[in-house]
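As you look at this complex, bear in mind that one protein chain is not there, while each of the others sits in place.
Right, chain A next:
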């Protein structure tokens, strides 16, 4: 049984520790987002998952890099969605009905939100203090603003969803750096063998997390 053999190999071997990326590693250079969009994205992700006593924030976890890398996948081009016309709007509970793929949602959403912030505060979003950024993000999340025909809520939901994915997906996708997301919540990642802990009732799992590539934390 190759599956069993594989499991034994991973859990019984001392794995090389791929330390969190060193400070000398060059900064990630986005391929989809423009410099202005990139600055907006950082400033937004930083508030969605802030660095605090509970654990690292979205920036340290590499969430913007994750989102930029996702923008090159079929998902971001709408290839996983039914995208045939006509696009008719209806009640919210019948689901998403816009012709925009994730790439379009980011492009239109960031432009719309940035223009709104500039008009209201006379500054770029990334230059606002944390409390004001939270106020803007709450407005996007709960308000009825439209950026053209894109509801701000749709943009916000896209951004929040991808931010969560980036912080808690396997690090091979560019986020969850140093396995910081999984360590924060106590998720063991790719260990995927709990034969010895299934009946250790109520006790905290003792082993650290491990990624698909074998990185540990």
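Heads up, the rule we're going with is that a residue touches a chain if its C-beta (ideal position, glycine included) is under 8 Å from a C-beta of that chain, and two chains touch if they have at least 3 such contacts; residues count from 1.
To be clear about the criterion, contacts and distances are computed from a predicted model.
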| item | value |
| --- | --- |
| Among "GMC family oxidoreductase", "Lactose transport system permease protein LacF", "Probable sugar-binding periplasmic protein" or "Cbb3-type cytochrome c oxidase subunit", the UniProt name of the subunit that does not appear here | "GMC family oxidoreductase" |
| Among A:104, A:127 or A:141, residue touching the chain not depicted | A:141 |
| Touching residues (missing chain, whole complex) on chain A | 1-4, 6-7, 10, 47-50, 52, 54-55, 73, 75, 78-84, 86, 88, 90-97, 134, 137, 141, 160-161, 163-165, 167-170, 172-173, 176, 181-182, 184-195, 197-199, 201-205, 212 |
